[in-house]
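Let me begin by presenting the structure, written as structure tokens, before commenting on it.
Removed from the display is one protein chain of the complex; every other protein chain stays in position.
Now for chain A:
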């Protein structure tokens, strides 16, 4: 532990791994969609079980291509930022926003249709857990320790053992 970083090395390593894992997941989702020209969120949005009219509006003819582009761009940027360790606080907020949208379209609320899932969920599902992970990443930034941002703070932050 050091004055500027109240966490132990192990704790910091764990946080870095958490950041990398979430970034990895976002980036891979983004890359698959980016390289699949026929991919669209239309079906997911139209099958929404909560806030249906809002999601139907997103899926409407005039909106859907912009929504798809924004979604892919956001997935890629959040993934890149978290992996590289650059603007991770902003990326965390954007990522939480995306995940909450995914969550709200098909929330595992009691009595709501669950569709096809690979597990069993009640109120909390993996989207929400990933959003919580991003909140941790937002509150405990590590990119000045492991990441591009380290380059810019080198003179002010003493070297730490990692």
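FYI, contacts are C-beta pairs under 8 Å (C-beta built on N, C-alpha and C of every residue); 3 or more make two chains touch, one makes a residue touch a chain; residues count from 1.
Everything that follows uses one rule, which is that contacts and distances are computed from a predicted model.
Taking the options "Predicted dehydrogenase", "Alpha-D-ribose 1-methylphosphonate 5-phosphate C-P lyase", "ATP-binding cassette domain-containing protein" or "Branched-chain amino acid ABC transporter permease" in turn, only "Predicted dehydrogenase" matches the UniProt protein name of the chain that is not displayed. The residue touching the chain not shown here, chosen from A:7, A:31 or A:51, is A:31. Chain A residues in contact with the hidden partner, per the touch definition given at the top, are 20, 23-24, 27-28, 30-32, 34-36, 38, 42-43, 46, 56, 60, 79-80, 83-85, 145-148, 150-151, 154-155, 159, 162.
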